[in-house]
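Heads up, the thing below is written out as structure tokens.
For chain A:
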Amino acid sequence: MPMIEIKDVSKAYGAFQVLRHCTTSVDKGEVVVVCGPSGSGKSTLIKTVNGLEPFQTGNIIVDGVSLADKATDLPKLRARVGMVFQNFELFPHLSIVDNLCLAQQKVLGRDRPAAEAKAHALLARVGLPEQADKFPGQLSGGQQQRVAIARALAMDPIAMLFDEPTSALDPEMVSEVLDVMVALAKEGMTMMVVTHEMGFARKVADRVIFMDKGEIVEDAKKADFFGNTRNPRAQAFLSKILQH
Partner candidate 1 sequence: MEDRKRRGHPMKYNWNWGVFWEASPEGTGTYGELLIAGLGWTIVTALCAWILALAIGTTVGVMRTLPSKWANILAACWVELFRNIPILVQLFVWFYVVPELLPKAWGTAIKQMPNAAFVTAVVGLGFATSARVAEQVRAGIQSLPAGQAMAASALGLTLPQAYRHVLLPRAFRVVLPPLTSEFLNLIKNTSVGLTIGLLELTARARSMQEYSAQVFEAFTAATLLYLLLNVVVVSAVRALERRVAIPGQVGT
Partner candidate 2 sequence: MGGFDFDVIQRSLPYLFYEGMAFTLQLTLIATLGGVALGTVLALMRLSGQGALAGFANAYTTLFRSLPLVLVIFWCYFLLPYIGAWLTGADRPIKVGAFNSTVITFTLFEAAFFAEIMRAGIQSIPRGQAAAGYALGLTYSQVMGRIVLPQAFRNMLPVLLTQTIVLFQDTSLVYVISLTDFLGAASKIAQRDGRLVEMYVFAALVYFVISFALSQLVRTLQARFAVKR
């Protein structure tokens, strides 16, 4: 059984169709990269997986839990799926360690010492053991994004969603964040990653999904995607991105 199953999901804002009949799945331990031009619906798709974006038709099943089911406890589901945002979205009024502890204590009910121990261990893992008592505004963008990854990992997630995690970063900070993500992938984390970083995709992705105008146009094994993409839109996109 796949960890994340997206079945024929469609979504519209008024007359504007954001997602059209999207179907795909992510197995346990699999790393799937989602790419496509801006406005293709890839960010919306990844946000439907933990219910941050509602959808009108179809269904999404995460570890056996149906999102279309109105009775589903969304906060409970979200606590089990980690998410990393384009703009980090750390809470600026809380120190780094408090950013990592807040949901552990309030959602998982861990006590403070346990939460802090977990926080410190994860900060060491993302290479920021010294920053626990600083505030988000005092860190660089790359450091903030690594903290955001640690914050999501603190919840012991069954899968991680990344929504363009490097596109708000200065170029010299991209690699420090990607390194953390590569390490995570190699440890066997189930990951769904919206990104244009094709180097990352080549290195650790199992599959690549290409979206355009709200549709999943291509959904292929990494080797097939980079080797012989059949779809002309995906080809055009790839050639544009790989030129640089």
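One rule holds in what follows: a contact is a pair of C-beta atoms (placed from the backbone, for glycine too) under 8 Å apart; a residue touches a chain by one contact, two chains touch by 3 or more; residues count from 1.
With respect to how the candidates were assembled, all candidates are chains of the complex that A comes from, given by their letters.
This is a predicted model, so every value here is computed, not measured.
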item: Neighbour of chain A by the touch rule, complex-wide, chosen among 1 or 2; value: 1
item: Partner candidate 1, residues of chain A touching it in the complex; value: 47, 50, 52, 74-83, 85, 87, 89-93, 102-103, 106-108, 134-139, 151-152, 155
